[in-house]
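Removed from the display is one protein chain of the complex; every other protein chain stays in position.
First chain written, first letter: the chains are A, B and C, and each begins at residue 1.
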Amino acid sequence: MSTTELPQLTRKDFSSDQEVRWCPGCGDYAVLATVQSTLADIGARPESTVFVSGIGCSSRFPYYMNTYGMHTIHGRAPAVATGLSVSRPDLDVWVVTGDGDALSIGGNHLLHALRRNVNLTILLFNNEIYGLTKGQYSPTSPLGSVHKSTPMGSIDRPLNPVSLALGAEATFVARSIDSDRKHLSEVLAAAHAHRGASFVEIYQNCVVFNDDAFAAVTGKDTKQQNQIRLRQGEPVVFGPEGERAVVAGEDGSMRIVPTAEAGDRVVVHDATREDPTTAFALARLAPSPTGPTPIGIFRAVEGPVYDDLAREQVARAKAAAPADLRALLEGGNIWNVG
Amino acid sequence: MSTTELPQLTRKDFSSDQEVRWCPGCGDYAVLATVQSTLADIGARPESTVFVSGIGCSSRFPYYMNTYGMHTIHGRAPAVATGLSVSRPDLDVWVVTGDGDALSIGGNHLLHALRRNVNLTILLFNNEIYGLTKGQYSPTSPLGSVHKSTPMGSIDRPLNPVSLALGAEATFVARSIDSDRKHLSEVLAAAHAHRGASFVEIYQNCVVFNDDAFAAVTGKDTKQQNQIRLRQGEPVVFGPEGERAVVAGEDGSMRIVPTAEAGDRVVVHDATREDPTTAFALARLAPSPTGPTPIGIFRAVEGPVYDDLAREQVARAKAAAPADLRALLEGGNIWNVG
Amino acid sequence: MSATTTPSTSTGEPHRPVELHDAVIRFAGDSGDGMQLTGDRFTTEAGLAGNDLVTFPDYPAEIRAPAGTQAGVSSFQLHFSDHDIHTAGDAPDVLVAMNPAALLKHIGALKPGGTVIVNVDEFDERALQKAGAMTNPLEDGSLVDFRVQEVGLTSLTLRTLEAEIADGDMTRKEAERCKNMLALGLVSWMFSRPMDATEEWLREKFAKRPVLAEANVKVLRSGRNYGETTEAFAFTYEVPAAQLPPGRYRTISGNQALAYGLVAAAQRAGLPLFAGAYPITPASDILHELAKLKHFDVTTFQAEDEIAAIASAIGAAFGGSLAVTASSGPGIALKTEAIGLAAIYELPLVVVDVQRGGPSTGLPTKTEQSDLLQAVVGRNGEAPVPVVAVKSPGDAFDAAIEACRIALTYRTPVMLLSDGYTANSAEPWRIPDVDGLPDLSTAFAFATERNDADRFLPYLRDPGTLARPWAVPGTPGLEHRLGGLEKAPDTGAISYDGANHHAQTVLRHERITRIGAQLPPLDVDDPTGDADVLVVGWGSTDGPIRAAVHTLRGNGRRVAHVQLTHLAPIHPDLEEVMRRHRVVICPENNMGQLALLLRARTLIDVKAYDRVTGAPFLSSELVDVIERLGGDALEGER
Partner (left out) sequence: MSATTTPSTSTGEPHRPVELHDAVIRFAGDSGDGMQLTGDRFTTEAGLAGNDLVTFPDYPAEIRAPAGTQAGVSSFQLHFSDHDIHTAGDAPDVLVAMNPAALLKHIGALKPGGTVIVNVDEFDERALQKAGAMTNPLEDGSLVDFRVQEVGLTSLTLRTLEAEIADGDMTRKEAERCKNMLALGLVSWMFSRPMDATEEWLREKFAKRPVLAEANVKVLRSGRNYGETTEAFAFTYEVPAAQLPPGRYRTISGNQALAYGLVAAAQRAGLPLFAGAYPITPASDILHELAKLKHFDVTTFQAEDEIAAIASAIGAAFGGSLAVTASSGPGIALKTEAIGLAAIYELPLVVVDVQRGGPSTGLPTKTEQSDLLQAVVGRNGEAPVPVVAVKSPGDAFDAAIEACRIALTYRTPVMLLSDGYTANSAEPWRIPDVDGLPDLSTAFAFATERNDADRFLPYLRDPGTLARPWAVPGTPGLEHRLGGLEKAPDTGAISYDGANHHAQTVLRHERITRIGAQLPPLDVDDPTGDADVLVVGWGSTDGPIRAAVHTLRGNGRRVAHVQLTHLAPIHPDLEEVMRRHRVVICPENNMGQLALLLRARTLIDVKAYDRVTGAPFLSSELVDVIERLGGDALEGER
């Protein structure tokens, strides 16, 4: 859709008249505001934007957007969005989902949307908890988490959403933080610009059931120590003075060393590498966000897009044969009676 | 189970009285025979072995085993097996599944069994096709596959089962071939010996709907060229004379070069590395088995096992409090009437 | 096989065909013997000869069950006639048995005095053993009731192709595989069928390997020649063309007709068709058919599972496609939650259930009608959804259009019930006039403007149909959000209000009920108008019930018949029609599911007859059932 003749919209144009009903202080508010303003910034149009969500606190998101929206059923948003996107290539289709919605019940749909490279922008609000059902551990909760269903501590090894997405052939994989408006906005704009499936994990604080789960990466005092910001084409160093660096070991896995010792072994970030191994290695640096954790775009490569291929087949079929219903019905051996 | 006093069993002891009903020439026969003889070799007992499968040609497997068995519903075998294994740590639980069963409808259960590290041995019979439903493409079929539901060629980018498993935190990941009895048997024995979830992809030829899909890796003339055999502690070289070698690029991804040029950059295979990056890099060497393809054990590391942790919590709870039903019912505030 | 001219063995000239009203022939052989294909071709020949016909393919659940065993036998039955028929025939007149297993498995069904053509080449000791035969049926006298024609189908085929094998044009194995054409040639000769169309078809099918094409043609002719020259066959037959209503005809299977109906509906609605499906027997062919029709603006999506299949269809429906998802019982079970979502969304959607034997994986290749209650009431919460059923292969075309009409007009998911029998069997189908198909473009119009002063009300309803507007993304000013939570009237905003929930629940039921009120009058088949016995069926029992009713009427019984196509809502006329009859009989291929609904609704003591053997009813069976349950009432008041 060409937007040149249309007036520049503002964040308010993307806010629906529905009262926002998250808990006071919930990280979802910040993400909502950033998504709305980013949409305005990138020139999106409310009428051709659709937000599709599953079930969960985060999945209430579409109600608050003055766009088209579908609040679907638990875990199935990527599949609903696939049908919409494939049949309507003119739309911008966003998926909003939670760590339970996307990685527990919906894990399979997520991975198939990624491997097919459907043209979706998928935002996974990871709060390491089931918010809506009042606080059970989720597939991203660390081992030993004590919550309602795990009074003795959880015993399920958590998933790393970024490495899972990479293992599932995702072409665009990123991570950001609810409270970091600027970073999140940049990542969202890049995800939106990517043709194919974009996967963005957003660390989102649940104040009620899992407060401060990401404190190491978001806390005023700790974030400079722990945020490893991935910037395209730049060496991966971090810390207040850039005093720590990521280097690749001989076996391809990555380690953190003092920048001073790293010399020219510092990894230079390139999200556009066809082989996902480096992105994967970066993801493995931080099994859980309690220490130094990469933030930013892990991978952004071109790949055949499901929607495009699907449309192309229909177009090719149409070019090859007319939509002649009579001819269809009269296919095969015919005989006349009377 | 101690098996010392028990007589050594043979392959026949693991064969049920059911007539095997696969198509003549189907790769499933070879796998069945190898599994049966391997079980005998490793001293497994029919009474404490359970085969759990989903639905598909391959999932008929349990009927042919003279062990306990469950032919379940499509895609759910890992979940059924999880309940069985967690509640019965004394059993050997095997899962037999197909590329459709495990990666299409059952993708989510597979990945959760892997990430939880449930004590299962999972055999994925990959024939790159839906056999039982008569030949639709599957999540491992290459782009462009022409089958019943894709007369113009498939447009879904295939999954690489090994990288998917690694992205899902699998502790044991291997690949073998239906027709290579010796290799398969070794891999099976190692998978069985691994405590936790073991994942084995088996290239399996479907003679009827997808004959020769793995010809590059299994064909008499081509297999020496294309099988990259991973051997613990050995340099990864292949070809009839070992003339090609795998080396790690500076970015961690792997490439194939003439051994002569590789020098000491040849990757030495170590499946026991905690970081799964190298295993992942090896998996990415062969996006599809049409050229040089690694075969063998990609990863084999120790990790906390779901079953053990679950049993341990029950044991700890039992040690801490008696199973006193009366006390349970009388918990809370009590009053007497009459 | 009912003869018009009675042949007598003594006077019959072998090569003057005996004229028959109808004949039933069954081809049976190993899964690898190509019996389905043979049957299909003979069906086409019968169709081209102008017969009415009904087929019944039956094959094992395994792709290729162990060769030579009874479990591995695949069969195809064809009933063709010079008059209107409705079933694949109760018992075959002619059985072609390609091996001992096929003979043993099917001989029991053969009509006494029927002809059995046996491939003697396959009757060695090993084969007999594999088939589970204690003695050789060709020798032990067990076939005394039948006319046995021993033919060396395999050896004849090999002999026919000696040259090709010798020249290395084909392997012995390939040559042997042609033996089904020998059988077809022989049977075609028996029934005086021209084979030109089949020859043409073979040449097309093997266009890439002309040698194979010619070899098959050669064997086919060899079969005919064998019949003509050996004098082994006492008679040949002829079944004249049927008096079908005038028109252009073809044969069509239920799955194909259903797929065509969906495409036709989309075309007549002016909408793209989106089909999200996950393969499952016996529904997969609908996906396969649709995948070939992309030039009709059809998008097919083979999803990762049934839930994703329906979910994708819901997404496409939101986007403005005519959306459909097709599966069988186990897959429909998985879709249950999402059907509820579509119901509260009030979006058009067609959910096809090609029923098969249950429970669980059950009998995946066999037919059954046992998903009816699942379709009508098997959801969480009060989630009423209309249900339409398919009566016959050809009717699948109309039923699909009707399901789409309801979905589009009322903006609701619709369940469309077919079954394994209808899906796979074929019948002659009068090709409808395209311009005469329902014009579905009037069933709906996308909303383009706000329906309220300065906002859009996505749940403002049409007072007649109670349908809400269908506003598709891309339309400025109509931005709205759908969700699975209970909704306030008009705005569709989330509402937790109890009284509103009750009101919306009642309204959702009323919406579905109205569909019934707006149907054309119920079609009651009661030629004399005074029957006291009514048979109520639904779906694919139409054929056997009609055949039975026809027979009974021939015997002077008076019996009326209603075949329901709308199962939810049930046609509002039905209750009154039922009350007009002293006895109401409801035969079903389940354990009484429609009977339950009818009894609850009308409090009439509907007599159920239930049979689930994976096969459709026999008309003779239903004649007996109706005689027994109808009793005196069949005599009427005469």
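Observations
Please note the rule applied: a contact is a pair of C-beta atoms (placed from the backbone, for glycine too) under 8 Å apart; a residue touches a chain by one contact, two chains touch by 3 or more.
The shown structure was predicted, so the numbers you read here are calculated from the model rather than taken from an experiment.
For the chain excluded from display, the touched partners among the shown chains of the whole complex are A, B, C.
Only one of the listed residues, C:111, C:430, C:509 or C:582, touches the absent chain: C:509. In the complete complex, the residue from A:40, A:132, A:266 or A:301 that touches the missing chain is A:132. The chain not displayed touches chain A at residues 19-24, 55, 57, 60, 73-75, 104-105, 107, 130-134, 136-137, 139, 148-152, 156, 208. Of the residues in chain C, those that touch the hidden partner chain are 60-61, 71, 328-330, 332-334, 336-337, 340-341, 343-344, 355, 357-366, 368, 370-371, 373-374, 377-383, 483-486, 496, 498-499, 501-502, 505-506, 508-509, 590-591, 593, 595-597, 599-601, 603-605, 611-615.
Interface residues of chain B facing the missing partner chain: 16, 18, 45-52, 55, 62-63, 65-73, 76, 79-88, 90-91, 108-109, 112, 310, 313-314, 316-318, 320-323, 325-326, 328-338.
Methods note: only the chains that are shown with their structure count from here on.
Set side by side, the interfaces B-C and A-C show unequal numbers of C-beta pairs in contact, with more at A-C. Taking each chain's centre as the mean of its C-alpha atoms, chain B lies 40 Å from chain C.
Between chain A and chain C, the centres computed from C-alpha atoms are 44 Å apart. Residue positions 108, 112, 310, 313, 316-317 of chain A each touch two or more of the other chains. Touching of two or more other chains is recorded for residues 294, 304-305 of chain C.
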